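Complex shown without one protein chain; remaining protein chains in place.
In this document, chain identifiers A, B and C correspond to the written order of the chains, with residue numbering beginning at 1 in each.
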Amino acid sequence: MIIVLKPTASPEQIEHICDSLTALGLRPEISRGVKRTLIGVIGDEDVIRNAPLRAMPGVEDVVPILKPYKLAGRELQAEDSVIDVGFGVKVGGGSLGMIAGPCAIEGEEILFDIARSVKAAGANILRGGAFKPRSSPYTFQGLGEEGLKILRKVGDELEMPVVTEVMDPRQVELVERYTDIIQIGARNMQNFNLLSEVGRTRRPVLLKRGMSATISDLLMSAEYVMAAGNRRVILCERGIKSFDPSTRNLLDLAMVPNVKQECHLPVIVDPSHATGRPELIPAMSLASIAAGADGVHIEVHSIPEKALSDGQQALLPEQYAEVMSQMKRLAAQLGRTVPEAHGQRA
Amino acid sequence: MIIVLKPTASPEQIEHICDSLTALGLRPEISRGVKRTLIGVIGDEDVIRNAPLRAMPGVEDVVPILKPYKLAGRELQAEDSVIDVGFGVKVGGGSLGMIAGPCAIEGEEILFDIARSVKAAGANILRGGAFKPRSSPYTFQGLGEEGLKILRKVGDELEMPVVTEVMDPRQVELVERYTDIIQIGARNMQNFNLLSEVGRTRRPVLLKRGMSATISDLLMSAEYVMAAGNRRVILCERGIKSFDPSTRNLLDLAMVPNVKQECHLPVIVDPSHATGRPELIPAMSLASIAAGADGVHIEVHSIPEKALSDGQQALLPEQYAEVMSQMKRLAAQLGRTVPEAHGQRA
Amino acid sequence: MIIVLKPTASPEQIEHICDSLTALGLRPEISRGVKRTLIGVIGDEDVIRNAPLRAMPGVEDVVPILKPYKLAGRELQAEDSVIDVGFGVKVGGGSLGMIAGPCAIEGEEILFDIARSVKAAGANILRGGAFKPRSSPYTFQGLGEEGLKILRKVGDELEMPVVTEVMDPRQVELVERYTDIIQIGARNMQNFNLLSEVGRTRRPVLLKRGMSATISDLLMSAEYVMAAGNRRVILCERGIKSFDPSTRNLLDLAMVPNVKQECHLPVIVDPSHATGRPELIPAMSLASIAAGADGVHIEVHSIPEKALSDGQQALLPEQYAEVMSQMKRLAAQLGRTVPEAHGQRA
Partner (left out) sequence: MIIVLKPTASPEQIEHICDSLTALGLRPEISRGVKRTLIGVIGDEDVIRNAPLRAMPGVEDVVPILKPYKLAGRELQAEDSVIDVGFGVKVGGGSLGMIAGPCAIEGEEILFDIARSVKAAGANILRGGAFKPRSSPYTFQGLGEEGLKILRKVGDELEMPVVTEVMDPRQVELVERYTDIIQIGARNMQNFNLLSEVGRTRRPVLLKRGMSATISDLLMSAEYVMAAGNRRVILCERGIKSFDPSTRNLLDLAMVPNVKQECHLPVIVDPSHATGRPELIPAMSLASIAAGADGVHIEVHSIPEKALSDGQQALLPEQYAEVMSQMKRLAAQLGRTVPEAHGQRA
């Protein structure tokens, strides 16, 4: 941490700052430049971070030097995390998690239909929402526990791990019982109580990036889950807010290598929510693999125009099969594999 | 709702779309332009909104015409809502809610100190956090129920309504017991389960705008609270994300008249979180009043450099008194009043 | 400038960095922290800024300490600049420049009409575009020199200073001949050749903030004009890009006190371009005055529906008169004045 002093900082102010730092067990080092005086602060970064140094008289700016996350960072764990999600599927370290399925679980028959088709195409994780975060209180909110039961049944029968979203700390236990991977949606990325709650489960967590979250914000949210005891977090890029209305959100694909510089957790890309436009999904799926993603998340529906949620952004099963086959070819060329799901729940 | 067809839409596709609309009880009206054919959709807008029309073959774009909120909108209630928060304080309709206090409740003595000073200056609502949404799991998270008790005690003794944040549906009952206004923080603006939960309480709700929420998103979140039964929502602008790092967030002050065009709920502005810089707060507080805000929310701490949260953005009590006196003068000129808090809890 | 080294930086790399700094005439100061080593760089900040220190092996980050602008900054000139624009009108130091007029100059008669009405309401600077930066090549591009002649004639006859935009370095001499203030539009804020060219004229410059410009970018563009010899720059906030489509741009009103912390130049706010919605302009005009702006820029047209450019955001003359009267009352309360334009060109 570096404290930049105002040009007008008085000797008394500087002394007060140094005394306060010393009282916190930190060691101040003063550098006097031609125009500005700086104080380098040496000691435990967590103590430093929590001290409101910027509020001290004479301080112009405080420049942090170290990253605020630990468990998620590469300094503690250099090698990539590989996360076993059950049914023989691992995500990370060259093994790709290919998530596909409808936005919402709408019924057993339709989910079996869609699941069979995506599994045949090569998907190895089935998605489907039972609790839906809808921006209007007047739209379909999901089937709840009934949906979870359907999802579990389809997953078990087709031998695929399943992922579904939890929105409420009171539902974590229920959702954990049925799912293989617990999803935290973008709107809940900074719902810290929910993060801590899923951090106390033993299921891997798919943590979606908030629409206005920086990379650092995302890693801090992963840190919440990990600090509560659950180290198995998979990050997911699904687009951030921007000024161009031609796509639903803005896919930040550079986030993939950017996160991987700092963090050992796997990263999956969701071009469905990021673009909201089916015709852009194939190109962005390939680009995700090329950028180094550990998986791709795509919404698929067999009758999009009858979907109860987000039908307009779903691929048809045959479109998904085509993209999957291109992704597998690309992955193979780049030395990565798509494990086939089979066997049983972890 | 208007459906814009692709130039390549076939007669069969157009027929399929019209049949689907009719099956939903809607009436399609076809307009054939020189280059493009449009279908106007007449009928219940909620039915229309939930139909995934964009997923139908031949559709290029779907343009909504009506707003998705009702209870929050002016069409159902033209006149401004005035919300009684207790202790003789009303917010809206020319009566200003002036919220002040520390970021976090840190102890009884310090809260009494700060509360006395802000009340003397003219503040009529006391704020203080007992549950703090901190981006790091390693920082001070608030005093919890102990904090709530202190807040209630100070509010009662000084005869001021109090506002505090709730972050978890499981804490709503607890928080409701102690507070006069329940705050939903920016990070939880789309935590729909929490919104519904506070919608079932009988306390007014201070709903802060999310950092990437459009005006429409904010009004939809208010709609969630109102649809659950609680019509007493106060909106709060506290800055949105932008590309300029020189302020913590970007204060969208045009949001005040913009919201008021559409919506009858009161709007309060929080320049403390919006700018994160004490030296900008006085100018933006005056600007908020001039823009038509129904109140201003300012963080105040008597010893900012010892604050356990966000000390760097707090005003000192004497700075707050100075800004308050300017705001009262301005409000008076514009025909608005700052009621004095006194008496007892609603 | 502070250089943060990578945890893996070798002694050889550190030595190489220090040698390079010394060769540039700078003095390195090494601080070894628990986890990270820093090098403080002492010497001429301009030399430092131009050295690509970040490209050196072993460097993780480079943190600048001093601001890159000088002439625009308060360190060289502490007191506010007051800019005389002719016809007895000064902008800055408590004297407000109230700019009004149509988007484009469309003809002599209509400009006289509009100008008379805004002058009667209290405007003291007349605006009108002769060269229009239109995003489509197929729309009205302005009357060119004919428009400039009309503008000059109306300004002289009604005794008002005029402001008009220049888009091309080749037109600077022509525009300078006719106008009292030269406007640089938002799209040209980083057209550095144009900035240097207007920096060589002797007319005040109204520099509009670019739609994606930080405060620092804006001040650097002012610096370009000033470095070329013309110190008379008036800054103008006209909204930046954001994700909410409900207004044309996002008015960053906190920019006013923010700029004034750093910079002595006057700041004018343009709520017309910022919001693009006439019904929001009155509230934001008052808020601008309350925020400390040195003037307000409003588009006015007597027949908006026949305007050749941006008619949809213009106020009617009677609406302008109403807003102006409120702004004058507010300014008076805040101790600021709106000088009346009269007399002759500077």
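We take it that contacts are C-beta pairs under 8 Å (C-beta built on N, C-alpha and C of every residue); 3 or more make two chains touch, one makes a residue touch a chain.
Fair warning: this is a prediction, and the values are worked out from it, not measured in the lab.
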| item | value |
| --- | --- |
| Residue in contact with the excluded chain [from C:S20, C:T37 or C:Q326] | C:S20 |
| Omitted-chain contact residue, chosen from B:E29, B:E146, B:E279 or B:E318 | B:E29 |
| Options A:Q13, A:Q77 or A:T247, residue touching the unrepresented chain | A:T247 |
| Touch residues of subunit A, complete complex, unshown partner | 212, 214-216, 240, 242-247, 250-254, 256-258, 261, 271, 274-275, 277, 279-280, 282-284, 286-292, 329-330, 333 |
| Residue numbers in subunit C that touch the chain omitted from display | 20, 46, 49-50, 52-56, 68, 133-140, 167-170, 187-188, 190-193, 196, 210-212, 217, 220-221, 223-224, 227-228, 240-241, 304-308, 310-312, 314 |
| Positions on subunit B contacted by the hidden chain, ascending | 2, 4, 7, 29, 31, 33-36, 38, 40, 42-45, 63, 65-66, 75, 241-243, 245 |
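We adopt the following convention: only the chains that are shown with their structure count from here on.
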| item | value |
| --- | --- |
| Relative to subunit A, chain with the most remote C-alpha centre | C |
| Euclidean distance of C-alpha centroids - subunit A vs subunit C, Å | 40 |
| Residues within subunit C bordering two or more other chains | 242-243, 245 |
